[in-house]
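Working notes for the structure below.
Note that this complex is displayed minus one protein chain, with the remaining chains in position.
The block that comes next holds chain A.
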Amino acid sequence: MIEVVIDDRCGGCGSCVDACPSDVLAGGPSGKAVIVRQADCQTCYLCELYCPEDALFVWPETERVVGLSTEQALATGDVGGFRRDSGWGEHAATHTNQHWRMGAIFERARLMAIDAAAAKPAREQDGRTS
């Protein structure tokens, strides 16, 4: 779930408030984003993509609120990591979209599985179990 809005980074642009598909965020009194319906968060990380200041941090657990602090979020080293790896904004040139490789990767896995299955009877004859 969304755990942290880093207050001194948030510029109050409202992009995350609009983009959240579950309407979890709202503009607070100062205009900065605040988490108002945390339990509705579906842990999709998409608010992070829409935040040009990397002011938001989503924790991967979906079933509970862990109560993360800004310091703990920053200590993971992954604040802004999703937007960077996605190549959004200033990261466009350095982090290109490699999604098109997915088909070939699946094919590699399929061929490896066929090899592994073929190797199996021989392995069992060797008396090894793993």
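List of remarks:
Here is the rule we use: a contact is a pair of C-beta atoms (placed from the backbone, for glycine too) under 8 Å apart; a residue touches a chain by one contact, two chains touch by 3 or more; residues count from 1.
The rule we apply is simple: contacts and distances are computed from a predicted model.
Per the UniProt record, the chain missing from the shown structure is "Oxidoreductase", taken from the list "Outer membrane lipid asymmetry maintenance protein MlaD", "Fe-S cluster assembly protein SufB", "ABC transporter permease" or "Oxidoreductase". Listed here are the chain A residues that touch the chain not shown: 18-23, 40, 42-46, 49-50, 58-63, 76-78, 81-82, 85-87, 95-103, 105-106, 108-110, 112-113, 116-117, 130.
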